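In what follows, a structure is listed as C-alpha cells, so that the remarks can point back to it.
Just one protein chain is left out here, and the rest sit where they should.
Chain lettering (A and B) follows the sequence in which the chains are written, and residue indices restart at 1 in each chain.
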Amino acid sequence: MNPLLAQFVDESAELLDRCNEGLLRLEQDPQDRAAVDALFRAMHTLKGNSGLFDFPELTEVLHAAEDVMEALRLGRLQYQPSLGDLVFHLLDVVRQGVADIRVEQKPTAVIAQATALITALKGWLPQGAAEADSIQHEPSAVPEELQLVLPFAAQTALWPVFETVDTLWYIAYRPQPDTFYHGEDPFWHARRTPGVVWGTIVAPRSWPALENFDLYRCVLEFHLVSQAAQADIAHHFQFQRDSVRLCALDRWRLADLGGAEALTAMAGARREALVSLLQRGAWEEWERWLAEEPDASGPAAWFRGFAQAGQQDPDRLRAAVRHWAVSLGLETCVGTEEKPGGLPPSAASRPQEDLGRHDAVMPSTATIRVPAAKIDRLMALVGELVVAKNGLPYLAKKATSEYGAEPLARELRAQYAAIHRIVEDLKMAVFDVRMVPLSTVFQRFPRLVRDLARKLGKQVTLSVVGGETEIDKGVAEILAEPLMHLIRNSLDHGIEPPEERERLGKRVPAELRLSAWYEGDTVIVEVSDDGRGLDSDRIKQRAQEKGIMTASDLARLSERDAWHLIFHPGFSTVDRVSDVSGRGVGMDVVKQVVERSGGRVALDSHKNQGLRVRLMLPLAMMSRRVMVVELGDQPFGVPIEHIVEVVRCAPDGQQSLGQRATLVWRGRSIPLVNLGEMFHTIPGPRLNGFGECAVLVGRVDDAEVGLIVDGFRETVDVIVTPLEGPLAQLSVYEGSALLGDGSVLLVLNLRELIQWQWS
Amino acid sequence: MAVELTAAHACLTGYVGIDEAEPLLSWAIDHPEGTVDLSGVNHLHAAVCQVLMACSVRIVAWPRDEDLARWLPPSRVWQHEANAKHTASKQCTDL
Partner (left out) sequence: MGHTVLVVDDSATMRLSLKTTLEMHQFQVQTAENGVIALDWFRATHQPPALVITDIHMPEMDGLALIRELRALPRGRFLPILVLTTESQEDYRQEARRLGATGWLIKPVRGSDLLAVIDRVLPHH
C-alpha cells in the first residue's frame, strides 16, 4: 500500500476513536463544549484527509457529518440522543469502509450507504445552515471608472498579440496599504500573473518627505495586460480579489486608446493619405506607404499594427478611422457615425478553483499497525525460544552420558536441527518486522548541520547517502545520539572556518558525508569530513596532560593507536568547552553505545584531509554469539567477534617482560592474562597431556590479549542482559546470559580486561 | 545578501527582499545625491521599489533582467514620473 494511503488508514482509526469518545461524552453532557469541539475537529480532519484520495462517497458522507458537527458547535443545533444514534451508526459504517479500503481498495460499506447517510444527516441541518452553504459569491457588479495607463509604445507592442487572441485583459492591481503585513510582495505577484504581455509599476502622483515616508505602507499600483483566460487571472488574484480591477481590451478598444493621438502626431499630408488609404482598404498601396514612412517606431508603427489587427473586419476599421478623422476635424463628409469598440459581455465570474482529485492511489497489500511494545515482546519471546532450543543438545548429551540412550540422543539432535531451522526463520521474520530505514535517523541531520554551521560560522554541505538502508529499530534508536555527537565533533573540531580553508587551498564549503550501506550481516554507518583530521601528536600530548598514559608508553604508540585515545573517557582535543560539542556525550560514550549494541567503531584519518568514523553495526540486535570457556568448573562467555584464535601453548612459549607475562604469537609479543588467577578459581592453569595450556587470543580494536583458560566448549547464541545490583559495578563482565540447561553464563568484557591489563 | 551600501553608491543584486527596504531608506536619507546600480537585480520587493521611487537617488544602471526592466517606469528619476501620458476612462468590472 502506498505510504500515504497507509497513513490515512491508520490515522482514520484513531480519528474515529476520537469521534466515538467525543460523542460518548456529549451523550453524558450535551453542553460539553470541549467534546463538541473535539468531535468536530476529528470529523473535519477525517474529511480533509479523505479528500486526498479518490473516495468521493466517503468524502461526501464525512462532509455531511462535518456540517452537522459544525451546526452543533455553533449552537445552531441541539444535541439529541436520536442524533447520537445516527452519528454512532455513521462512525461504524465509516470504520467498516476504511477497513474495506485495506482489503478491497475502496470503502465498500460507505459506498453502499452513502445516499441514505447523507439524506439522514442533511435532515438534521437547520434550514439556514443549508442555505448558507449555497450562497453564490456574486461579484459586486458595481462598475468603476478605471484609468488605463497604457503608453503609446506599449500599445504598439500589443498589436501583434491580437494575431492569436481576440481579447486581452487590462488589470489594475491596487494592493491594500497593509499588503506587506500579509506577507505579500505585490510586485512579485503582478510579475507572476499568467500571460503577461505588458506591465508597469504606477507610482502615486506625489510622495511625502522621505523622513515621513512609511515604507511599509504600500502606495504602488501595478497595471498590466495579460493574454490569459479571465478565470486564470481571477485564480491568480484569488487572495486579492478586492484589490484588482479587470477590463477587457479588444483590438477596437486599444485602437480607440491611441488612434486619435497617432493621427495627430502625423504630418498633415501623410495623415490625409493614410486616412484615405485605410478608408479604401487599399492594402497594397498601404504597404508601399508604410515603406516610405521614416519613423518605424512612431505613429506609423502604431498604424501598421492596427491595420494588421483590424484587417479581418475592414468595415469596422474604416469606421474607426473615420471617427478619429472626424474628431480631429479632418473629415467633413461622414456617413453614419459608428462608435468603435464595444465591450464584450462582462462575464466576470467567480474564480474556478480546480478541485480535481489526486489520482486514485490503490493499496496492494493490507497492513495492520502494531504497537512497538508488542513487537518487542515478540522479540523477547523469540530470544527465550532460542535459549530453550539450546537446551536440546544438553539433553542429548545427558541421554547418552546418564542413560546410555544413544538412539534417543540421535533423535533429539535431529529434532534440535529441525527446531533450530524454524527458530532461525522465526528470528529473521521478527527481525524483518523490526527493520526501519536509516532515513528515520538521518532525517534530522540536515537541519542540525545547517543550524550548527551557522552558529559556528562554518560553511558545510552535508550529503546523506544510503538512508534506505534498513536496520533493527533498536539499533536505529540508539544510533541517533552517537551520530549526532560525531557530526557535532566534525563541525566543531574537524571542519575549519572558511577563511582557514581558503588559506589552505581547500574547498569551501567543506563536505560532510553521512552514509550507510550493508556489508554482509553488518550495516556500516560512516561519518566523514574533509576537515583537519586527527593530529596524533596533539592527541598524545593531550593524553599525557590528562594523565591517561605515561610519556614513555605514548612514545611507543603508533599513530593509529594514538587515534584511539580519543575514545578514552574524559578526552577532549579542544581546550575550550564549546557549547556545541563540549557537553553531554564524548567519544567514549559513542564507542560504548555502539559496542553495547554489538557494533564496532573504526577510525581513519589523514592530517588536514579529514576524518572518517565508521560505525559497524549488527543488522539486528538480538542474540549474541559467544564462545563458552571453562575456568575450573565454571563457564564464562567470550563474545565471538573478539576472538581471533584459540591456541595451545606450552609454558615455555610464554615469556616474562618485566612483571608481565607475554605470549609470542605470530611473531609478536602479546600480554597474557591468567583468568583463573584473576578470578581465584584455581591456583594454576590446567595443562593437557603435552604440558600445554589453552589460550584464547582476543582482539579489541587493535589491542590483542591472550587469555589462559582451562578449556573451550561450544559456541552458543545467547541473549546478554546487563548485570544488575552490586554486580553491575563489575566492568569486566558485559552481562549475563541464561544457558539452555538453566545455568547462568557470565559474559566477559574483553575491552575492560585489556584496559585492566594495560593499567 | 543583496544590498551593498557605500557612501555614495548602492549596489543591489539578486532578489532584494523587504528586509532591505529600511536600510536602503536610511541610506537614501543620508545620501540624497547617491547613485544606485540595479544591473544585477532579478527582483525588487515592492517595498524596496517604493523606497527607490520615493527618494531622489539616481539609478545609474538598470537591471539586465529584461522582464524586470520592462516593469520599471522609464524615468531617470522615478520621483518625477507622473502617470503615463495616455489615459482613458473606461468602464470596467470587478474581479
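Here is the rule we go by: a residue touches a chain if its C-beta (ideal position, glycine included) is under 8 Å from a C-beta of that chain, and two chains touch if they have at least 3 such contacts.
Computed from a predicted structure; not experimentally measured.
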item	value
Per the touch definition above, residue among A:P314, A:G391, A:P446 or A:G632 touching the missing chain	A:P446
Of A:P81, A:G183, A:P371 or A:G667, the residue in touch with the unshown chain	A:G183
Interface with the unshown chain - residue positions in chain B	14-15, 17-19, 42-43, 45
Absent chain, residues of chain A that touch it	3-4, 7-8, 11, 15, 38, 40-41, 44-45, 47-49, 51-52, 63, 67, 133, 137, 180-185, 188-189, 192, 236, 238-239, 353-358, 446-447, 450-451, 454-455
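Just so we're on the same page, only the chains that are shown with their structure count from here on.
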item	value
Contact set on chain A toward chain B in their complex	139-152, 155, 170, 172, 175, 179-180, 185-188, 190-191, 198-203, 205, 207-208, 210-211, 213, 215-216, 218-220, 233-234, 237, 241, 244-247, 253, 256-258, 261, 343, 346, 348
Interfacial residue positions of chain B with respect to chain A in the complex	18, 21-22, 25, 28-29, 43-47, 49-51, 53-55, 67-68, 70-73, 78-79, 81-95
